[in-house]
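Worksheet for the structure shown next.
Left out: one protein chain. Kept in place: all the others.
Residue numbering begins at 1 within each chain, and the chains themselves are lettered A, B and C in the order written.
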Amino acid sequence: MHFSSDNWAGAHPRVAESLLRHASGYERAYGAGELDKAVAQKFAEVFEREVEVFFVATGTAANTLALTLYNRPGGIAFCHREAHVVEDECGAFEYLSGGSRLHTVDGAEGRIAADRLDRAIGRFVPHVVHSGRPIAVTITQATEAGTVYSLDQISAISAVTRKYGLPLHMDGARFANALASLGTTPAEMTWKRGVDILSFGGTKNGCWCAEAVVLFDRSRAEEFSFLRKRGAQLFSKSRFIAAQFDAYFADGLWLETAAHANRMAARLADGIRASRTARLAWNPQANEVFAIVSKATMHKAFDAGASFYDWHPPQGFAGEIGADEAMCRLVTSFATTEEDVDGLAELIA
Amino acid sequence: MHFSSDNWAGAHPRVAESLLRHASGYERAYGAGELDKAVAQKFAEVFEREVEVFFVATGTAANTLALTLYNRPGGIAFCHREAHVVEDECGAFEYLSGGSRLHTVDGAEGRIAADRLDRAIGRFVPHVVHSGRPIAVTITQATEAGTVYSLDQISAISAVTRKYGLPLHMDGARFANALASLGTTPAEMTWKRGVDILSFGGTKNGCWCAEAVVLFDRSRAEEFSFLRKRGAQLFSKSRFIAAQFDAYFADGLWLETAAHANRMAARLADGIRASRTARLAWNPQANEVFAIVSKATMHKAFDAGASFYDWHPPQGFAGEIGADEAMCRLVTSFATTEEDVDGLAELIA
Amino acid sequence: MHFSSDNWAGAHPRVAESLLRHASGYERAYGAGELDKAVAQKFAEVFEREVEVFFVATGTAANTLALTLYNRPGGIAFCHREAHVVEDECGAFEYLSGGSRLHTVDGAEGRIAADRLDRAIGRFVPHVVHSGRPIAVTITQATEAGTVYSLDQISAISAVTRKYGLPLHMDGARFANALASLGTTPAEMTWKRGVDILSFGGTKNGCWCAEAVVLFDRSRAEEFSFLRKRGAQLFSKSRFIAAQFDAYFADGLWLETAAHANRMAARLADGIRASRTARLAWNPQANEVFAIVSKATMHKAFDAGASFYDWHPPQGFAGEIGADEAMCRLVTSFATTEEDVDGLAELIA
Partner (left out) sequence: MHFSSDNWAGAHPRVAESLLRHASGYERAYGAGELDKAVAQKFAEVFEREVEVFFVATGTAANTLALTLYNRPGGIAFCHREAHVVEDECGAFEYLSGGSRLHTVDGAEGRIAADRLDRAIGRFVPHVVHSGRPIAVTITQATEAGTVYSLDQISAISAVTRKYGLPLHMDGARFANALASLGTTPAEMTWKRGVDILSFGGTKNGCWCAEAVVLFDRSRAEEFSFLRKRGAQLFSKSRFIAAQFDAYFADGLWLETAAHANRMAARLADGIRASRTARLAWNPQANEVFAIVSKATMHKAFDAGASFYDWHPPQGFAGEIGADEAMCRLVTSFATTEEDVDGLAELIA
């Protein structure tokens, strides 16, 4: 009963088999091989337009280099207060951008509130050197709170970024889960709604290590190629990432694994709704469930072998958490089974 | 007949199978899993002492973060003029170290000359802020020229670094090839000869992506853990690196593949020695062969489907290259066959 | 009637004359001259202990290099939400520290609340690489709100920094004004209350350009000397800073000019207390007065030639500002006259 994180799972068998299948033979290094090109073409099909795709090693690399592509001296990037880029990446953005800053914006359930974003950006008067200057906005889809931005909410954010002439980045570490949740298309969830650059994550959804930065503005591709190499993120045997994505997209595997993870989360949420010792902190929309659980129940579950995190409540969380209660985060993945979910639900009934 | 680079090959079957074997089940993320721990223990056995091991994504990351661990403001790291860190890493060291500098030192056949190193470091007067200050020395084993430092040559370098109180880093992108060439032990080729920190590369020798920084000075391990995370180099599903190293070390696979690549290079060198249109630029000691080839022969080989690089002669190369000749680099790997070698030898006979 | 900023004034005549007096003759460059040494000794007397003093060009340089001295990868420095270092320095800290982060803490009237600071630092779990790690705390004395920390309030802050083993930096851009306000000694307001490093500003209080970083921990002096040079902050003709400080400290000029500026601010505050169209936002304690003024009155004053800033109310300001009112900042200096103050007071009566 592992609900600690979707990165505690390994790789989906079809991803692992693809690596084995592509292990022999020669390919040009550094992304110039045939498989790399075929996978880049596959990305273009998935997004219904020409795109530039760059593999990198980690989601942190994807986020920070994507934002760095739009960096300028004195730069300020805007993110949600609970965003991974500010909470969980050890200052990689500040470091790899050469010293730009993240400015956090609040909003309920992990989503930036568009009006607050507007006010936050509006505080920076153009041409005034003292305060620095906005360079980009980043949103996370699905959010760190296990919720998703609706298409209209994405449009509301991009209306603000367009107002200020700023690029919009999407951290898609759980892109597929959000897509499955909304039942929309990759194009609709990104560039058709104003997203300029995307961190496309496959790792949490069944790959070993498959993270890509997708540029909808292809004019910046050469610049990004230098950013990636200088950032020590250019794989020599790039095809081992390509081989993972090849299997990931084949026959819709990625949507299948994401939909499965979401279903498992929904099933778990149902279990929590029925519990007497636990309740949902808010309604989950993807593969992360946040619940307020009595500490006695939590420890009982731990003792029974369940793994999940006793979580820090988000700053500004409006709900109540009793002294004998804890907020818990429960994450599902492609590998989660109904038995795991029902077993946990029973433990916290 | 692929001799372009050892990173044009894929993965050794036993490495690829290991990934498949470890794909299922749950493991703690970010290097805290059981397989990670077992592989770390394996490193300790290989090096005959306690070490700290950190997986990173690329050789560039390994080199630059290893040197950054010893960085100070105004820092100067010394490397060979043809070193990968200065020639082929797009300024990653300067970038990731926050702006320290590489100072190149000459020396024949890819090796830093110890006396030149001594003079180069000696130019920096302690406590004088204007010129900056030495922070580290890095040597490459095997070198970019396909040669290796003998154990005594390593000792001569470390005598200089000890004189100035500097740490010694070894770029071991082709560590196994050097080891097989010298017929010595990992311990003897590193810490017993004064190496403080090592970039241990598995990628070029049969892995997909298996690079590690090995710290012999364990007191700096916590610091390195922050450097790695901040540098966007901490894999979540770290076991996919561990699984590669697990197969790499098992039953001496790594030494076997390296010895094979070296043998193929030696066989190719013999072919070149017998050629009338090509000659060795210098004697190879590992898995890279540098030859001076008539341009007509080179193009004939290209036309026949052979792949290798028309190479920039090293600055200071003392040999003669005629106007109708080119320097060529020919690299062998675990995947190179005798048929490939003999086929190429015939083309350039 | 200039109340825009204390840096709109020029230099005190005794400072300007000192520069003229020291213009001729030869002195060793880069701070090694006799006058530099004499002034360093004067700092030691002022602070009643041995200190290390480094001149730099700007207050921004002083703050950012002082904090950078304590930097570590993934570093987080804590400051008040309205601090100059985060609001008015264009990201210089993030840039010059090589990518560390400022974490803002709230507190009324420009002062960090010690309990909030404690909670903010406490959120960072030691050894967890994801969130980064605290490196320092900085307070501003006098604050950006024109208030001062009492000695007990400084002690409360340093109790928190000691609890977490962090250094405490004081941004003393208006150090003399705070000192005059509290009627205490430099030693008492700094190292005796737990301050480890100080930005000591003379520019706003009658110098042309006289900013120094004062290290109470002298063991870090050599490191700082490299930080300063690398940061392009080492003046060659360093004596032109020394000459200013020489006059600044002579016969207590610095305390006299600061006390004068504070008195002018108090006189202005009295004027505002008596006004029917303006009121104090809070009680000033140094040389900055914040008032809520009717817009009609503000524009009348502007039209009459008064200069001051229509100011952004601090985030979290609890007072009320009507739709036809504005918050204004009014700054006095050594050059402010009673006539200026009374003239303005009349305009906003």
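Assume a residue touches a chain if its C-beta (ideal position, glycine included) is under 8 Å from a C-beta of that chain, and two chains touch if they have at least 3 such contacts.
As the structure is a prediction and not an experimental result, all values here were calculated from the model.
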Given C:40, C:77, C:90 or C:286, the one touching the chain that is not displayed: C:90
Residue of C:54, C:78 or C:240 in touch with the missing chain, whole complex considered: C:240
Contacting the left-out chain in the complete assembly, out of C:16, C:46 or C:280: C:16
Residues of subunit B (touch criterion as defined above) contacting the omitted chain: 73-76, 87-91, 94-102, 123, 129-132, 312
Hidden partner chain, residues of subunit A it touches: 72-74, 98-99, 127, 129-130, 132-133, 222-223, 225-230, 234
Subunit C residues that touch the omitted chain in the full complex: 2, 4-5, 7-13, 15-17, 19-20, 22-29, 56-61, 64-65, 89-92, 95-96, 203-204, 208-209, 226, 229-237, 239-240, 307, 335
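Keep this in mind: only the chains that are shown with their structure count from here on.
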Most centrally placed chain - per-chain CA mean versus overall CA mean: A
Subunit A and subunit C: spacing of chain centres that average the CA atoms, whole Å: 41
Centre-to-centre distance between subunit C and subunit B (centres being mean Cα positions), rounded to whole Å: 51
CA centroid of subunit A to CA centroid of subunit B, Å: 34
Subunit A, residues touching no fewer than two other chains: 89-91, 95-96
